[in-house]
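Apart from one protein chain that is not included, each protein chain of the complex appears where it belongs.
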Amino acid sequence: MRPDLLKELLEKVGRGALDPAAALEKLRNLSFEQLPFARVDHHRALRQGWPEAIFCEGKSAEQVLAIAEAIVGSGSNLLATRLDAEKYALLEGKIPSVRYNREGRIAVAIQDAPPPGGKVTLLTAGTSDIPVAEEAAETLGALGHAAERIYDVGVAGIHRLFAEGERIRDAEALLVFAGMEGALLSVVGGISAVPVIGVPTSIGYGTALGGMTALFGMLNSCASGVTVVNIDNGFGAACAAHRILAPLREGE
Amino acid sequence: MRPDLLKELLEKVGRGALDPAAALEKLRNLSFEQLPFARVDHHRALRQGWPEAIFCEGKSAEQVLAIAEAIVGSGSNLLATRLDAEKYALLEGKIPSVRYNREGRIAVAIQDAPPPGGKVTLLTAGTSDIPVAEEAAETLGALGHAAERIYDVGVAGIHRLFAEGERIRDAEALLVFAGMEGALLSVVGGISAVPVIGVPTSIGYGTALGGMTALFGMLNSCASGVTVVNIDNGFGAACAAHRILAPLREGE
Amino acid sequence: MRPDLLKELLEKVGRGALDPAAALEKLRNLSFEQLPFARVDHHRALRQGWPEAIFCEGKSAEQVLAIAEAIVGSGSNLLATRLDAEKYALLEGKIPSVRYNREGRIAVAIQDAPPPGGKVTLLTAGTSDIPVAEEAAETLGALGHAAERIYDVGVAGIHRLFAEGERIRDAEALLVFAGMEGALLSVVGGISAVPVIGVPTSIGYGTALGGMTALFGMLNSCASGVTVVNIDNGFGAACAAHRILAPLREGE
Amino acid sequence: MRPDLLKELLEKVGRGALDPAAALEKLRNLSFEQLPFARVDHHRALRQGWPEAIFCEGKSAEQVLAIAEAIVGSGSNLLATRLDAEKYALLEGKIPSVRYNREGRIAVAIQDAPPPGGKVTLLTAGTSDIPVAEEAAETLGALGHAAERIYDVGVAGIHRLFAEGERIRDAEALLVFAGMEGALLSVVGGISAVPVIGVPTSIGYGTALGGMTALFGMLNSCASGVTVVNIDNGFGAACAAHRILAPLREGE
Amino acid sequence: MRPDLLKELLEKVGRGALDPAAALEKLRNLSFEQLPFARVDHHRALRQGWPEAIFCEGKSAEQVLAIAEAIVGSGSNLLATRLDAEKYALLEGKIPSVRYNREGRIAVAIQDAPPPGGKVTLLTAGTSDIPVAEEAAETLGALGHAAERIYDVGVAGIHRLFAEGERIRDAEALLVFAGMEGALLSVVGGISAVPVIGVPTSIGYGTALGGMTALFGMLNSCASGVTVVNIDNGFGAACAAHRILAPLREGE
Amino acid sequence: MRPDLLKELLEKVGRGALDPAAALEKLRNLSFEQLPFARVDHHRALRQGWPEAIFCEGKSAEQVLAIAEAIVGSGSNLLATRLDAEKYALLEGKIPSVRYNREGRIAVAIQDAPPPGGKVTLLTAGTSDIPVAEEAAETLGALGHAAERIYDVGVAGIHRLFAEGERIRDAEALLVFAGMEGALLSVVGGISAVPVIGVPTSIGYGTALGGMTALFGMLNSCASGVTVVNIDNGFGAACAAHRILAPLREGE
Amino acid sequence: MRPDLLKELLEKVGRGALDPAAALEKLRNLSFEQLPFARVDHHRALRQGWPEAIFCEGKSAEQVLAIAEAIVGSGSNLLATRLDAEKYALLEGKIPSVRYNREGRIAVAIQDAPPPGGKVTLLTAGTSDIPVAEEAAETLGALGHAAERIYDVGVAGIHRLFAEGERIRDAEALLVFAGMEGALLSVVGGISAVPVIGVPTSIGYGTALGGMTALFGMLNSCASGVTVVNIDNGFGAACAAHRILAPLREGE
Partner (left out) sequence: MRPDLLKELLEKVGRGALDPAAALEKLRNLSFEQLPFARVDHHRALRQGWPEAIFCEGKSAEQVLAIAEAIVGSGSNLLATRLDAEKYALLEGKIPSVRYNREGRIAVAIQDAPPPGGKVTLLTAGTSDIPVAEEAAETLGALGHAAERIYDVGVAGIHRLFAEGERIRDAEALLVFAGMEGALLSVVGGISAVPVIGVPTSIGYGTALGGMTALFGMLNSCASGVTVVNIDNGFGAACAAHRILAPLREGE
C-alpha cells in the first residue's frame, strides 16, 4: 500500500465519507494480501519507504508472476532479484513497463517515479564483482538515487583507485563490492568520511570460502565505522543506503 | 590534527607569513607522529571527522599512556576502548579531564566539545549485552550525539519492545545489540525506516559460538537494509552512526 | 507389523491354538524382513506407534519400490520421503491407493486409517520454506493429526504473524519452519505455552550456510523450552509432534 | 505476575471495584518491572505457565540479587541457573526459602507449590554429564514434575541401559544427556514411543568440539521424532518437557 | 614387483649368474616404472604385501588404462577404485580377467590368487552405506579374505543388530559403515573384543555435513580401542584389516 | 568381573554346587556395580579382555577414588587416565600397588599380571608429543605388551627416522604420535606392512587447530591401510593395538 | 606498459622532443586502460616485472577476448589462466601466436621473449596434482624460467622421491604440489636449502576438505622456512618464484 493511498483513506474518514471503524478494518485487511503461498506485505512501503521485493531464487516462475502481479496491482513499484532470464521471460509480456538487467539478474517496473534521492558511488575490486554491484545499482535507481559506477579498482593496482579520488570524495554514500580478501573496503574506508557499506562477494576460490574470507576481512576492517551486509547481497546494501539517504532528502 | 589548526596554517600561507613549500612539508610531517611503537594518525580527524581511538587490548599500560599523551598533545579528543580498570588507573592522574565508564571499559577525555549531533537509540536484547552498548554510548557522546538507552527488550517477551515504540520511532539511527540468536535485529529492522546497525555480542554458550551465531543471524536478517559490524564492536557501530548523522547536521 | 496382528497372534496362544515357543519364534522372525539390501523393521509400529518410513534419497527407484511393497505387504501404512517425481512414477501403478505431494516430495499410502489425533499448526517464515512444511503436513496427516498451515509470516512484517494470533493460540503443538536467521521461532516461542518445535531450513545464501545459521539461531533461542530437529527435517518434526500428542489422545 | 493475581484484578473490574481503563493501565504497567539493567518479565507466567528464570553467567552477584528480589517480590517462584557457589552465598540470607543444588549450579525458591505434574526420566551417558542433568532435574521439580534419574548408562556397555528397561518404559518423557558421540539418544529413541529430548553436553576432548559433535550426532539420529536443545542446556530441556506435560495434567 | 620375481633375481646373484652391482642397479630401476604422468610403485607389494591400487577419480580413462596395463604387465593384481562405469568400459576388453562391481564402483583383476586370509564382517547402518561397504568387500576378496556382509542394522532398530550376534562374534575383524550420527560403531565396539574399524560415510543431509558428523562421532566413541578411516574410504578400511590379519595367517 | 571368577561360577553350576537359575541371576547382578554417580562395568573384562578405565578429567578426586576402589575391589587391574598429580595424591595411600607416570598423567595398579603380549613401537614426531605416547605406553604395559619408544623423529630431519629402520621393521604394531601437520604417519605407513595407528596430538599453534590439522592430515594419508583415533587419545590407541595383538598371542 | 616503451618516452623528454608536463600526463593516462568492465593495469609490468594476467573463471569469453586484446595491444605478453577449452577457441584466431596448455587450462602469447631466468623444479605428490603444476610451469616459461617436472613422488613410496635427489638439489627454487595430507612439502623442505613454496591442491575427498587439509598441513610443516600460496594457485606460486629469481638474474 502506497502512503498516498492511505492518506486518501484517512481523508475520507476526516470528511465523514468513511466510518472510522470501517476504515480501521479496511486498513487491517489491506496490510497484506494472501496468496496461496505468500502474504504480500503491502504495508511495507508505509512502514519503511520502500516496497517488498521478490527474492526469486527457489520460487517457481508462476509464483514470481503471481506475487509480481499482486505488488503491481496494489500500485507499488516492483523489484524482482535473483531472477533468471528464463523466469523473466514469463514476466515480460504481463507486467507493464518491466525492464531486466541481465548482468545483475534483476527486473524493475516503475509505476510511480520516486522523489529524487542521493548520490551513491559503487566500487568493485574486480570485474567478477560487477553482477552484485549491478543488483545494487538497479535497486538504488528504483528508489530514486543516482548510482555512480567505479569498477575494477582493486588494491593490487592502487593507482587505479586513487585516480578516481574526486568521484569518491563526491559521494554521499559508498558501496564497496569485493571478493577474495576484501581489502578494498579498508582502503576506501580510510580515505572517506561518509557512510561506507561493504558487500563481500563470493568471488575467488580455495580459501576464499565462497565469500566468507571477504566477509570476515571486512568485519575486521581497520577502518572504523564501516558496516557490512551478507555475501552477494547487493539489494540489501542498496536498501541500507536508502535508509541513510532518505532523511537527507526529506530535510531539503 | 584538528581541522581548525590546519585552517590556521593555510591562512598563514595566504597572508604570506609562511612559505607554501614549508607549509607543505609541515603538513606532511604533522600528519602522523612516530612513537617507538606506533604512528599516531593526527590526520584522521581531518580526513574523517573523528580522531584516532586507542584499542587498548594487547597494549601495555605504558604504551596506552604514551599514545594517549600524543593524541591529547595534538589537541584532539581521546577515546580509549577495551581498557581495563588497572590500565586506566595510570591514565587518571596524567590525562586532563579523563573519565572512565567501567561497564563499557572505555575512557574519554574531551578537550574540544563536538558540535551537537543526532539522536541514536541503543537497544539490547538482554542484560549481558549492556557493556558493548555502553562502549557505543560513550563513543557517540564523545562525537556529539545523544544516546538513548533501551536495555533488555529481547524478542522472547516482545511486549517489552513494543512498549517502547515511541522512543524507537523517534530515533535518527538505531543500534541493536544482541547475542545468542540475534533475532532482535530483524524485528526492529522490520518496524523502522531509519538506519539500523546490528552489533552481535559474544553472549551465549554452546552453539552461540562466541557471537558467530548472532552475527550470521543478523547478516541473514529478513529485514532488508540493516547492516552489521564485528562481534562486540560497540565503538565501530558508533562510528558508523557518526558517518551517517554528521551530514544531516551539516545540512542544518 | 501392526499391533492388531500381534494381538491376534497372542490370542491364538491364549486359546491354545499356537504353542508359546512357536509363537516366540514367529514373533522374532516377523520383527524384520530381510531384502537383499534392507531389513524392513516391521516391529517399529509396535514399539513406537508409527511405521518405518522410506528415506528415498540415495536409493534407486527399484529399491524404493521393493521396500514399499514389503511395508505395504505387512499391512502397514506407507510414507516415502524425499521422493523425486520420476521415482514416484514407478510406485504409482504398483502400490494401492498411493498419493503424491509434489511440493513436499512425499508419497503416502493409507491402508488403515489412524485414530483421530491432535491439532498441529505449521508456520513458515517465507514462501521458500513451504516444501519442508508440506513434508511435515503429510506425515502428520498419515499419523492422524490435523495440520493447520500458516505460511509466509516472517518477523520482518510481524503484523502478518500477529494477525494469526487466534489460530496460533488454538494449536496443541506448533512447528516453525524458517531459514536465513530463523528468528520466527523465538517470537512464536515467546507468545505460546504449548510445545514448539523449530525446523531450520536450508533457505538463504552466503552466511545462511545451508541452514546452519537458522539451526544455531534456533538452538540459541531466547524463548525457553523450544526444541529443534535437523535442517529440512519436516518428517522428523511431525514424528516428534506425534510422540507428544499420541498420549493426549489415549487419555481421552 | 501470577495468573491468580490477574484473576483477582479482573474480578475487581467485574464487580465495579475498579475502573476498566485503570485496570488496563495497571495491567500494562505490571507486565514488566524495570530495573536499571533489566526488565523483569512478570507477564511470562501468564503467557507460558512458568516464570522468568535468571541466567546468572555474566551477571554480577548484585544484579542477580536485584532481579531475584523483583521476581520473588511479584509472588513468583525463583529459578537461578549457572549460579556459582560464591554468587549464591549472597542470595542465601536474603531470598526466603532459597535452596542450592551445587552440582547443577542452580538455586530454587518455591513460594507457591506448582500443581502435580508428570514423570520425566533423565538418562546420562556418563558420570560427567550429571551436572547438566541436575540443572534439568531441579527445574522439573520447581515446575511440579517428578524427575527419575538413571545415570551412567552409555552405549559402550549397553547391558547397563537395558537393565533399566522398565523405568524407561514408565516415563512420560525422556531427557537424554550425552557428550562425546551422543549415541545414547539414538538407542533410547529407538526403544521408546514417548517424547525424547536430547541434551548434548560439552563433555569430551579433541574432536568432541565442546559438544558440537554430540549435538550434530543427535540431530542426525536415525531414531525418528527425537528433538534437541542447545549444548549443556538442562534448563531448556526441562522447560520443553513442561510444555509437553502441562496439557496432559490439565486434562485430568 | 612381486616378491617371487625378486627372489629369482637374488638367486641368480647367489649362483653367480648375475653380478651383485648389476643386481642392485636392476633392483633400483625396477622399483617403479615411469609413465608420462605417473610412477607406478612396483615395489609396494614387496614392502607391504599388497599392490598399488588406482584411485580413478580425477584421472582420465586413458590414464587409468595406462596405469592398469603397467600394473598388470608387472605381474601384479589390479584394483581400480572410484571407477565410473563409463571408464570401466575401456578396461573391459583390454585387461585380462577384469571384473566390475557396479555398486562399489571398483574393478578387480586377479592374476595370482592370494593365500587364504581371515574372516572380516562388514556391518552397515543403512541401505545407503552399502556402496562403500562393497568397495571394502571387493578389496578384501582381492587380498584373500572372506567378507561377511550384514547390511542395514542401524541402532534405531537395535534388535536387527542383536539378531546377528553370532556372525558378529565369529569375525576376526569388524568393519562398521555408518553415516548420519555413526552410533553403530559404539554399540558394535562395546559388544566385541576383536579389531573394529569405523568407516564414516557421507550419507545424510543438513548437519550430517557430508560425513563429518559420523566421523567425529566415531572418533569420540565411548567404546575404547576402535579406530577410524577417512569418510567413504572402504578401500582403506580393507587394507587396514589386511595389515591386521596377514600376520595371523602367516603364523599358521 | 574377571573371566577366571566367571569360570569358577560356571564350574560350580557344572558340579551341582549352584542352581543354574541362581547363577544366571548372580551373573546379571554382578555385571555392573552401582555407585551414586557411576555404574562400574565389571562385565567389560569378560566381553573385551580389558577392564574399564577411569577417564579422570571432569571427575572429582573423591569420585575417582570411589570408582577406583570399586574396580580394584572386584579384582580387576586399574587404569586411571588424564589424572592430575593432585588427584593422584589421594589414590596413593589407598589403592594397593598403584604407580603414577607423571608425564603421561596416568596411574596403574596391577593385581593380576596379564599374559605376555606383543611388541608395539611408539614413534613421536617431536618432544612435545611424548606425554600422549606415555599414556599409550603405560596402557600397553598394563595389558601385557612391550612398548618400544622411538621419540622425536619428525620428517623434517628424515635421517633420524631411517636410522631406526630396524626397530620399526621389528614391531608387530606401530603407533605414530604427531601434531602440527602429522606427516610422520604417511612416511611410516609407507615403509611398513604391519598395523599402523595414528594418534594426532594437539601440539602446534595457529592453523594446527588444536590437533585438527594433524587429524585430517592423517585421515588423508596417502599410505593405505593406516587408521586413526581421536586427538591426544593415547589410551585408545593402546586399546586398539591390544584388540589387534591379543588374538596373535592366543594362537601361540 | 612495457619498461622499454617507458624508457623511450623518457628519452624523448630528455632530448626535448616532449614537454615534461605532457609526459607526466601521458604517463598517468597510460597506466591503465579502461574497458567497460575492466581497467587493464598496463603499469604492472613496470612496477613488478610481469604483466597483468587474466583470471578467466567467471568472465565471459567476450570479456576475456577484450582484455586479452587490450594487453596484447599494449605490447605486453599474455597469460590467461583457468581458461576452458571452449573459451580458448575464441582467442585462437584472434590473438597472434597464442598457445594453449589443455591440462593446465592456461593460454600464453609471447610477443617479447623474456630474459633467461632461473631453474625451478616442480614436484607433485600424485598424478591428479599435475594440472595445477602445469599452470605454474607455463607461467614460469612465460617469465623466462626453466621448469623441471618431477611428477607423482608422494611420500607413501618415498624411494620415488629420493631417486630424484640430484634434480632436487640442482634447483634454484622448488614448488611442491600436493593435495590430501600435503606431507610431501615437509619432506622436501627438510632435505633442501633453497626457497620451497607449497601449493596445496583440492585433490582428495571427505576430510581433504577441498584442499584445506593440505593447506593447513603445509602451514604447519615441521620443515622451517617453507611458504605457501592459496589452494590450486599454480600461477601465484610461479609469480612468487619469479620474485625470488629475478634479482639473481639481474646480478649476473
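For reference, chains read A, B, C, D, E, F and G in written order, and residue numbers begin at 1 within each chain.
In this text, contacts are C-beta pairs under 8 Å (C-beta built on N, C-alpha and C of every residue); 3 or more make two chains touch, one makes a residue touch a chain.
The shown structure was predicted, so the numbers you read here are calculated from the model rather than taken from an experiment.
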Shown chains touched by the chain that is not drawn here = A, B, F, G
Among A:Ala125, A:Val229 or A:Ala246, residue touching the chain not depicted = A:Ala125
Considering the whole complex, which of B:Thr124, B:Ser202 or B:Ser224 touches the chain not shown?
-> B:Ser202
Where the complex has a chain not shown, which of B:Ile106, B:Val120, B:Ala133 or B:Ile231 is the residue touching it?
-> B:Ile231
For chain A, which residues touch the unseen chain?
-> 125-126, 154-158, 180-183, 186-187, 189-191, 204, 206-209, 212-224
Extract the touching residues of chain G with respect to the undisplayed chain.
-> 47-50, 53, 172, 190-197, 215, 219-220, 224-231, 235-240, 242-244, 246-248, 251-252
Hidden partner sits against chain F at residues 127-128, 130, 151-153, 156-157, 159-160, 163, 203, 205-208
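Throughout what follows, only the chains that are shown with their structure count from here on.
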Common contacts of chain B and chain F, by label, are D
Centre-to-centre distance between chain E and chain A (centres being mean Cα positions), rounded to whole Å = 55
Quick one: chain D and chain E, Cα centre-to-centre, how many Å?
-> 50
Can you tell me which residues of chain A touch two or more of the remaining chains?
-> 215, 230-231
